[in-house]
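Mind having a look at this structure? Questions to follow.
A single protein chain has been omitted; all remaining protein chains appear in their positions.
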Amino acid sequence: MTDTIELTIGSKFDFIEIVGSVTKGVTELSGFDEETTNWIELAIRESVINAIKHGNKESAEKTVDVTYTLDQVALTILVRDRGRGFDPTCVPDPLDPENLLNPNGRGIFYMKSFMDEVEFSKHPDGGTIVRMTKRRTEPDGNGKGETGSDGPSID
Amino acid sequence: MTDTIELTIGSKFDFIEIVGSVTKGVTELSGFDEETTNWIELAIRESVINAIKHGNKESAEKTVDVTYTLDQVALTILVRDRGRGFDPTCVPDPLDPENLLNPNGRGIFYMKSFMDEVEFSKHPDGGTIVRMTKRRTEPDGNGKGETGSDGPSID
Amino acid sequence: MAHLSIDERTAGNVTILELGGKITIGDGSVQLREAVRKLLEQGHKNLLIDLGKVDYVDSSGIGELVSCYTTTKNQGGQLKLLNLTKKIQDLLSITKLLTVFETFESEADALASFGG
Partner (left out) sequence: MAHLSIDERTAGNVTILELGGKITIGDGSVQLREAVRKLLEQGHKNLLIDLGKVDYVDSSGIGELVSCYTTTKNQGGQLKLLNLTKKIQDLLSITKLLTVFETFESEADALASFGG
């Protein structure tokens, strides 16, 4: 069985809290533990902030769509904006020593750290689609159940 | 300026909490006080429960759309289901002494008590649309600002 | 999420059900119905429902309180309410249910009302 929830907002940072609370609600329903829920919420917020800021450039009439799809294997979240798109392979690495003190440039890195998969594509009608997946069970299918402390790997 | 937020869910009671938290987020952004926020949340939950239960009859593939529109005058919320519709003039009055001990039949009454306007209509493609409005300012335009304790009138 | 907790205790011939959390469509309402049904089956007919820690009730929850009231009365028992929150008070009031339920703000008064 598949469950889907869709949320559409205008391009205002004020609405980020609402995206956060829907994300929290969906991840809790999905059975993720509290820590994983927090990291998923952070990843989605970062993606929606990028959609508002870099994609729609805060123009009020452009919307951001967030779609949550839960199946037995994973929670998949799509974030779509109406911007010009960008080349994700050209984004500077925030771990590069020369970028370490850059005040920007960590959003996509956090998204990739906290989600199992992050893919960028262009919507046929224009705009960027970010597709993020978090698996509900261990990838090797050993039946360990919900991912436990699947947070970032700390060195 | 007008702000719109749209939320679409499948017909599952599990999703009511998510509708509640979006409603709370939107009403807080609208500047309604805590008590008014609680009553608006209750009204919207009742309407979405009706859409899932009586409208879509809990069939998983039918969706419920909730649209929040905020302008300077009011917060307007539309709840749309994919059901057969009903005649709201035929709903029994829960205050009628013979209905007082009926375990059901208070949802629409609460919606009308806590919102300024509640209207039912049929969507051209089928299904019921419930349109609920809560004014942000006093109706006589005397500039009193946000509605204060605009809760139910207690006898 | 969205759960009702029910703590039972006895004071003389009265069973007090201390509810916490949410009495809403689905879980909460069903749990309350089951708890009351079981007590009535076991012969406990004086029921006092303490609502002080209930933070959310919807029309299903109000309806469930009405159902429990009726079921208890039909079996010769009494069901009364203790510690209404402002929200519940308002929801009962506008649907004229304060004329149906006996409600109390003090446990001692409530217990005394059931008689010996």
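The chains carry the letters A, B and C, assigned in the order they are written, with residues numbered from 1 in each.
Keep in mind that, in the parts below, contacts are C-beta pairs under 8 Å (C-beta built on N, C-alpha and C of every residue); 3 or more make two chains touch, one makes a residue touch a chain.
Note that the structure is a prediction, hence the values are computed from the model and not measured.
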item: Chain not shown, touching residues in chain A; value: 13, 16-17, 38, 42, 45-46, 49, 53, 94-95, 100-107, 109-110, 113, 151-155
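Quick note on the criterion: only the chains that are shown with their structure count from here on.
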item: Between chain B and chain A, distance of the C-alpha-averaged centres to the nearest whole Å; value: 30
item: Gap in Å, rounded to a whole number, between the CA centres of chain C and chain A; value: 44
item: Chain B, residues touching no fewer than two other chains; value: 17
item: Multi-chain contact residues (two or more partners), chain C; value: 1
